[in-house]
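Here's a slice of the assembly, chains where they normally sit.
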Amino acid sequence: MEFTQLISTQEVARHNNPSDCWIVIDDQVWDVTAFAPEHPGGANLLLKYAGQDATKEYAEFHAPSIVKDNLALECFKGNLDRSTIDENWKREPVAANNTQAAPESEKPELHNIINSYDFEEVAARTASKKAFAFYSTAATDCWTRDMNNSMYKRIWFRPRVMRDVAEVDTSGSMLGIPLRVPLFICPTGLAKMINPEGEKALARAAKSTGILEVISTVSSHPHADILREAPDYPFLFQLYVNKDRAKAAELIQHATALGVRAIFLTVDAAGRGKRESDERIKVDEVVINPVTGQRAANDKKGGGLTRTMGSYIDQSMSWKDIAWIRSLTDVPIVLKGITNAEDAKLAMQHKVAGILVSNHGGRNLDFSPPAILVLLELHKRCPEVFDAMEVYVDGGIRRGGDILKALCLGAKAVGVGRPFLYALNYGTEGAEHLVEILKDEMESVMKLIGIKSLDEVHPGLVNTFDVDHLVPSTPDHPYAKWRPKARI
Amino acid sequence: MEFTQLISTQEVARHNNPSDCWIVIDDQVWDVTAFAPEHPGGANLLLKYAGQDATKEYAEFHAPSIVKDNLALECFKGNLDRSTIDENWKREPVAANNTQAAPESEKPELHNIINSYDFEEVAARTASKKAFAFYSTAATDCWTRDMNNSMYKRIWFRPRVMRDVAEVDTSGSMLGIPLRVPLFICPTGLAKMINPEGEKALARAAKSTGILEVISTVSSHPHADILREAPDYPFLFQLYVNKDRAKAAELIQHATALGVRAIFLTVDAAGRGKRESDERIKVDEVVINPVTGQRAANDKKGGGLTRTMGSYIDQSMSWKDIAWIRSLTDVPIVLKGITNAEDAKLAMQHKVAGILVSNHGGRNLDFSPPAILVLLELHKRCPEVFDAMEVYVDGGIRRGGDILKALCLGAKAVGVGRPFLYALNYGTEGAEHLVEILKDEMESVMKLIGIKSLDEVHPGLVNTFDVDHLVPSTPDHPYAKWRPKARI
C-alpha cells in the first residue's frame, strides 16, 4: 500500500454527484459511479455520501471486505491524504439528506403489510429522516404518546359466545353523517413530506372507504385542492385560531364556504410541545405553509418544525371565543383536545356539537392523561356528556380491537393519526389498505365478543380493572387539599 | 479477480438439487455438492439455496471467510454476472422450503429434554418454519396467549409442612373416566406438520400414560384412524359445527358411532382469529383437510392456514343449537371456550356435562381474559357451576405446578395444547415424556404443599392476591353504566 496515490479531501469532495461519485471508506478512495445503481441498499444510500467519508455509515451495514469484493480494482483511486482533512471534511453529511426518502424499491409490496405497525416499520426505514422524526415524535419523554397505546393493552374484552354473528356491520356515524366505519383521519400538517399527494391522497381514500378526513389548518395542500379530490363528499376541518383574529375569521369563513361539515377547534395547543426528535433532525427548505411559502430553518434550539409552525397560534383563546366563532359560521363546532371532566362539562354547557378527547398524540403536553382513561373519567364524573354531545377519542389506536374498546367506552367515532401518515407512504392505496385492515380486525372482534352491530357496544364488554385506580373521581386531589398562598 | 469467469444467474439456477448444487455468496459462485453433507448446519440448510443466492442467510450464520476456508479451490466456479440478474433471481427462496423440517440429527436426544419449554425451544429450531408459526401463533398482539401463562406465574402456593406425604397420587377423572393424571391433549389441527404420525402418535401416548386425547374436527388423520391406535381406550371429540348442517349432523353421528365419550363443542370460533405469524409465512400445498384433500394457498392477505381452514364454521350458532345436537347424539356435551360467568351460568342452565374455560390459546380473540382468571371469576360470581358440572381449563399450562394451581381453583382436569405438538416432534415417545415430566412436577409440588391426593386440593392452597383486582364481580362495568343510543 506504500506506493498508492494520496488524494486530498478537497479532490474527493469534487466528485459529489450521481454521474461522478467518489466515496471514502477506511481512508481508501473509491469511485462508485458505476456501482451505485447496483448497490443492494439502493443508489441513494451511496449517493448521500458522494464526495464524502462514508466509513461510519458503511460500517453499520457492511462487513469490511465487501467493498473490495464488489468493486473492480480500477475503482480504487488511492489513499486519502489525511493531512488534508479540514473542518469541511469533518462535517456530518448535509442536512438536505434528512429530507430524502429511500427509493420505492426498498418498500415491501403493499399486500405484505398486514397491520398498522407494519406501515410504521416501513416508514421508519424508507421515509426521509425528517418526515419520520416529525411524524413519530412527541413531547419531551414521549410518555403520553406511548401510554396512549399501552393503556389499550391494559383493557381486556369480556366476550360472550353462542350468539348469531354470521353477519356483522361496522357502520356508524358522526354528526349525522353515515360512515362505513366510525373512523376519521386526524388532522396533521406536512403530510406531503412522505408523499407528494399528501392530504389529497387521504381525501380520495376517505371517500372510497367511507370514513372522514379532518383537514388541518396547516395542511400541506391548499384546503380547496383537498376537497376537490372528493367532490360532494363530506369533510371536517381542524382550526387553529390565528393571533391575528382577522386572519382567523377569514379562515373560518373560507372553511365554511368550502362546505366543511364541522369545525374541530383545537384547544390543547396554548403552549408548544417540545418535540425532541423533531428538534434533533436538522432541516432546511421544508415548505411548511403552502399559502405563504413559509420555510423551516434551523435555529439555536434545533430544527423543530413544531416551533416554527406553531408561532401564529393564539394562546389567549378562552371559552368566550366559542361565541365569537359561532358569530362567523353555522358549521357545528367540536372541541379537540379535552382531557378533563371539568372541561368536558364546560364544553357541554357551551353547547358544542362534540368533543374530541385527545392529548394531541402526546405531542404537546407530556404526562397529560392517556386518552382512553379520559373516557373512563367522563363515565365516573359526568356521564351525562355522552348523551348531550358526541364524544370522539384519538391517540394510540392501532388495532380494530382498540377501536372497539373505545366505542364500548362511549366514543361515537375514533380518530387515527400517525398510522395514516405512515400508510400514505403508499399513497391513496396505502390509506385504503389501512382502513380495510382496521375494518377486518373490527369484524373479527365483533364476532368474537358476540355483537352484530355497533349499537350493541357498551362498557360491560370491556374489563378495565387494571387501570381503574388511575381514574380520578373528583376535581381535586383526593387528599392534598392545600392551596398556596400568594407569592413572596 | 479480473480474470475469473462470469456466470449468468440462469446458469446458476440450473444447479439446484442435492446431486448438483451451486450457490452464490457475495457474488461468488460455489459448487457445494460435495460439501453439503458435511455442512455443520446440516445439508438441508445449504440445499434450500441450491441454484440461488445465499448471501443473506449465510451472513446470519457465518463469518465471511468461512466459505473460502472450507471449500477446495476447485469448488469456486467464477463470479456472478450481475448483468444477468432478473426478477426470478431476486425472488425469495421458494415457499416450499417453509414446510421443510431440519434433519433428525439436529434435535437433542429426548432425555436431554427436562421440561415443556425445552420441547418448544427444540421445535422452534427444528420444525418447519410453517409448522412452528402455525402452532405458536396467536391472535394479533398475542397478548392473551402470553398472559395465559404469565398469570400462572402471578399465583403462588401457600404450602403446608409436616404432613405425611411419602406416597402421593396424581390420579383424577373426567366425566367418570378414571385418569392417571387429570390431563387431556387439546384438540388441534395439522398435527401432521411436525410429525407424519400426528394425532395417531398422540393417541398412543394418551393411552400409555393414562390421559385423554381430544380429537379435533380438523385432525390431520381421519378420526377413525386415530381411534384405531388405541382400541377400547376412551377418546373425546372436538366439534366445529359446519354451516352445512347436514354435514354437521353427519359428523356428530360419525363421532357417536366411533364411541367418543364426550363432544367438546367449540363456542369461541364465531370469528376467525387474525394470526399474524401464520399469515406471514407463505405456504403452498399443505393439505389441511385429509378427507377432502383441501390444500392451503397464499392469497392477498397472506398465507394463513387459519383463514383457509375456518371458512366452513357456522358463525350463527346459538344456545338453541345445543338441543339440536342432543337430538343427534346421547354423548355428553362439553362447551369449549367459555370465558365469562354469564355464559357459564347459561351452560349450566342448558345442562351440559361440562365447560372448558378456554380462550383458544389466545388464537381467536386477543385480549380475551387469561384462562386462570376466568376460574376466579366463576368463584366470585357463580361458584355453583363447579358442583353442577365439570369445569376444565386450558391455556398457558406449562408446568406441573400450573396444573396444581388450576386444580386448586376448581378445575376437574386441565388441557395442554401447544406443548403436545412440540413434543410430537419426537413422536409418541415425546408425548409420553411430556406427560411424565408434568406428572413428576405435580408429585413434587403435591408433596411440598402437603397433600397426598387431588381430593385435597382447594383454593386456600394458592395465593391469588397479585391478580384478584383484575377479576370482575359484576356482569356490568363497575362504574360505567352508560348505554349507547341507536345509531345516527
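Letters are used for the chains, namely A and B, taken in the order the chains are written, and counting of residues starts over at 1 for each.
The definition used in the following text is that a residue touches a chain if its C-beta (ideal position, glycine included) is under 8 Å from a C-beta of that chain, and two chains touch if they have at least 3 such contacts.
Quick caveat: nothing in here was measured; it's all calculated off a predicted structure.
J.: Going from the 2 copies shown, figure out how many the entire complex holds in this file.
T.: Taking the entire complex into account, the copy number is 4.
Assume only the chains that are shown with their structure count from here on.
J.: On C-alpha atoms only, rotate subunit A onto subunit B and read off the angle in steps of 5 degrees.
T.: Copies differ by a rotation of 90 degrees.
J.: Using mean CA coordinates as chain centres, what's the gap between subunit A and subunit B in Å?
T.: Averaging C-alpha atoms per chain gives centres 38 Å apart.
J.: So in the complex, the part of subunit B that touches subunit A is made up of which residues?
T.: Touch residues, subunit B against subunit A: 1-2, 26-28, 59, 64, 82, 139-141, 143, 267-268, 270-274, 276, 279-280, 300-302, 314-319, 321, 335, 337-340, 342-343, 346, 364-369, 469-472, 475-488.
J.: Provide the residue numbers of subunit A that touch subunit B in the complex, in ascending order.
T.: 38, 63, 65-66, 69-70, 72-73, 111-112, 114-115, 153, 155-166, 171-173, 176, 178, 376, 379-380, 383, 386-387, 399, 401, 409-410, 440-441, 443-450, 453-455, 457-460, 462-466, 468
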